[in-house]
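Worksheet: the structure to be examined is printed underneath.
Here the complex is missing a single protein chain, while all its other protein chains stay put.
Labels run A and B following the written order; every chain starts at residue 1.
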Amino acid sequence: MRGFSQNRWSLAGLVVLTALLAMGAGDDARFNNLGHKLMCVCGCNQVLLECNHVGCAYSDRMRGELAAGVERSESDDLTLQTFVQKYGPTVLIAPTSTGFNRVAWVVPYFALALGVISLVVLARNWSHRTQPVSNSASQTPDMLDAYRRQARKETEL
Amino acid sequence: MTSLVLLYVFYLPGKLRLGPEKTRLSFLQERKETVYENLRDLNFDFRAGKLPEADFKTMERSLEDEAAGILAEIASLERFEEQRS
Partner (left out) sequence: MSQLGSYALLLALALSAYSFIGGLAALVWPGAQSERLGETARRAGIAVFAVVFLAALVLVAAAFADDFSIAYIFHHSNRDLPAPYKFATLWSGQEGSLLFWSLLLSSYGLILRLRHRTDTRLFAYASVIIAAVQVFFLLLLNFAAHPFAVMQGSLPPDGNGLNPLLQYPEMVIHPPMLYLGYVGFTIPFAFALGALIMKYPGEKWIHITRRWTMVTWMFLTCGIFLGAHWAYSVLGWGGYWGWDPVENASFMPWLTGTAFLHSVMMQEKRGMLKVWNMWLIFATFGLSIFGTFLTRSGVVSSVHAFAQSSIGDWFVGFLLVILAVCLYFYIVNRHHLRSEHRLESLVSRESSFLFNNLLFVLFCFTVLWGTLFPILSEWVQGKKVTVGPPFYNKVTIPVTLLLLLLTATGPLLAWRKTSLESLKRNFLWPFLGAIAVGVAMLVFGVRPWTDISYFYALMAGMLATLVALTVISEFVRGGRVIARHTGQSLLPSMLHLWHRNTRRYGGYIVHFGVAIVVIGILGTPFNQEAEKEMGYGDKVSLGPYTLVCRSYTQEDNPNYGNEWAIIDVFRGGKQITTMYPERRFYKASQQTQTVPRIHATVREDLFLVKDLYLVYEGINPDTGRPIIKAHLNPMVPWIWIGVLVMIFGTITALFANAAPVRVTVPARVPEPATVGAGD
C-alpha cells in the first residue's frame, strides 16, 4: 500500500515541475483538461489530478507521463490513447463515445424520453377516467344534505 | 438460556390480548378522516388564494358528497350494531 516514498515523489515532482515550466499557458490548460479525463490506477478511484498523490505509487509517474505527452504537443486523442495502451481502458475516467461505449451515454436519455412519454400517456388516461360513484344510493337526498352540512361544519379549518 | 427463551415463547397462560379486528366500521372511520383532511386542505388552499371560487365550489361539493356517503354508511352501521346488541 501507500508507504513513505518520498524519493519517488520528489523525482516525479521534479519531472512534473520542469515539464510545467517548459509549457506555455495553453499547455497548462491542456494538462489540466487531460488530467481530469484520466483516473489514477492505484485503486483509489480518483481523478488523476485530484488524487492525493503523495506516496501513491502510480499517480506521480502518470502525471509525469502526461506532462511529457503534452509537451511533445501530441493531439489529445493520441496522448489518451498512449495511456489506454499502457494502463488498459479503465484508465479513462468515462466511457468513450465510440462503439458499444456510446450505449453508456445514450441509455439515460433514452430512459428519460421513455419516462416522459409514459408519464404523458398515463396522465392522459387518468384524466379521461370516469370518477367512481360513491356508494350512497340507498340514502335519500335529504339525509345526504344533512350529512353534507355536518361534514362542512366539522372541517371548517 | 434456551429454556428461558422457550418458556417465554411457548408459555401462554390465560386469554391472549390481541388488538381489535379491523371492521368495516373502522375502515369507514379511516376513510372519513382522510376525506375530512382533504376538505380541510381544500378550505385552507382556497383561503390561501390558490384556487378560484368556482373550482373550490365544485371540488368542495364532490368531497362533501363523498363525506356524506361515508357518514351515512357509518350511521346506518352504528344503528345496525345498536339494534343487534
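Please note the rule applied: a contact is a pair of C-beta atoms (placed from the backbone, for glycine too) under 8 Å apart; a residue touches a chain by one contact, two chains touch by 3 or more.
Worth saying up front: this structure is predicted, and the values here are computed from it rather than measured.
Engineer: Would you list the chains present here that the left-out chain is in contact with?
Structural biologist: Result for the missing chain's touching partners among shown chains: A, B.
Engineer: For review purposes, identify every residue of chain B that touches the missing chain, sorted by number.
Structural biologist: Chain B touches the chain not shown through residues 1-2, 5, 8-10, 12, 16-22, 24, 27, 30-31, 34, 36-38, 40-42, 44-45, 47-52, 55, 59, 71-73, 75-77, 79-80, 83.
Engineer: When the complex is taken as a whole, what residues of chain A touch the one chain not shown?
Structural biologist: Residues 1-4, 6-7, 9-10, 13, 36-37, 39, 43-47, 50-52, 54-55, 88-96, 99-101, 104-105, 107-109, 111-112, 115-116, 119, 122-123, 126-132, 135, 138-140, 142-143, 146-147, 149-150, 153-157 of chain A touch the chain that is not shown.
The rule is short, and it goes like this: only the chains that are shown with their structure count from here on.
Engineer: How big is the gap, in whole Å, between where the Cα atoms of chain A centre and where those of chain B centre?
Structural biologist: Going by mean C-alpha positions, chain A sits 46 Å from chain B.
Engineer: Hey, which residues of chain A end up touching chain B in the complex?
Structural biologist: Those residues of chain A that touch chain B are 131, 134-136, 138-139, 143-145, 147-148, 150-152, 154-157.
Engineer: Sort out for me which residues of chain B touch chain A in the complex.
Structural biologist: My answer: residues 35-36, 39-40, 43-44, 47, 60, 62-73, 75-76.
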